[in-house]
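Here the complex is missing a single protein chain, while all its other protein chains stay put.
Moving on to chain A:
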Amino acid sequence: MTVIKPGRAPESALLPPATGAPVPRPKKRRGSRSRRGVSGWVVLVVMAVCALLMLFPFWLALINAFKPAEEYLQTGPTSLPTTLDFSALVAFWQSVDFNQKLVNSVVISGSVALIAAAISLVSAFAIGIGRVKGRVWILAIFMLAFTIPQEALVYPLFILTRELGLYDTQLGVIIILSVLQSAFGTYMLASILGAFPPEVLEAARIDGASRFQILTRIVFPLTRPTLAVLITFFFIWTWNDFFLPLVLLPSADNQTVSVALGALSGQYTSDPTSLAAASLAGILPALIFFLLFQRTLMRGVNLGAVK
């Protein structure tokens, strides 16, 4: 997976546009009951069935994670469990030391999010506020990080991290992912800072503020909401990242949740419910973030849509 996770929608876009979004559609405009009609209900039912089909795999993981293996073999995957059996979940949790994986993922994702946001802000400050010469080219070079597949970087990174003693350390992965994600952050923040009100900067300069003071006292506080959104995205992207952590963090003690689950494939083929339990363990943190971060992401609606 890449820096930008091109295939993934910004979570923010999911949320209803914040108040004052461009031309909010009058909600009750055509909402009269008379317009629903038979065809309206038919379409609603068809859409609801499609939406439920999207959720069906989640539902399967949920009901089967707690189903005793014997019951699964007798009644199949679609029946509700008659007893709640936590043994598959507990067995998975202990066998992969899932607590450790959660801690690793939190440490790596948290560090990457903060460091990448800091690098993005400083670089974007030079490009957007400083308007350094050749900034278009600088941004174009940063764009390379969007298109170059990580496969074209991974073996040299493997060699370099081994040379530097960073192979199989969380620090190595943190540095690499921070840089890759900051390319996106720089691109995004530079355009926002490019539209920074010039009067504010002018006033600060007249008052004798140095460049560093402008960055820390003016630009940073005013871009904090945007930074919060970036940090949230970076956190989620790093959490979900698979390829580089897979290669650069081979030992079980350093692995992230994503890699630990990915490495499961091939194992556990004899026990019919353990993969459901493992899936559920992987689904839960993602679901929790989604609910936790909604409020922050709400502010990022403008960042979200078309880039």
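FYI, contacts are C-beta pairs under 8 Å (C-beta built on N, C-alpha and C of every residue); 3 or more make two chains touch, one makes a residue touch a chain; residues count from 1.
Following the convention adopted for this analysis, contacts and distances are computed from a predicted model.
Hidden from the displayed complex is a chain whose UniProt protein name, among "Glutathione import ATP-binding protein GsiA", "Sugar ABC transporter permease", "Ferritin-like domain-containing protein" or "MnhB domain-containing protein", is "Sugar ABC transporter permease".
Residue A:Ile119 is the one among A:Ala91, A:Ile119, A:Leu227 or A:Ala252 that touches the chain missing from this view. From the options A:Val90, A:Val103 or A:Ile148, the residue with contact to the unseen chain in the full assembly is A:Ile148. When the missing chain is restored to the complex, the residue among A:Leu89, A:Ile108 or A:Ile176 that touches it is A:Ile176. When the whole complex is considered, the residue among A:Ala91, A:Ile138 or A:Ala252 that touches the unshown chain is A:Ile138.
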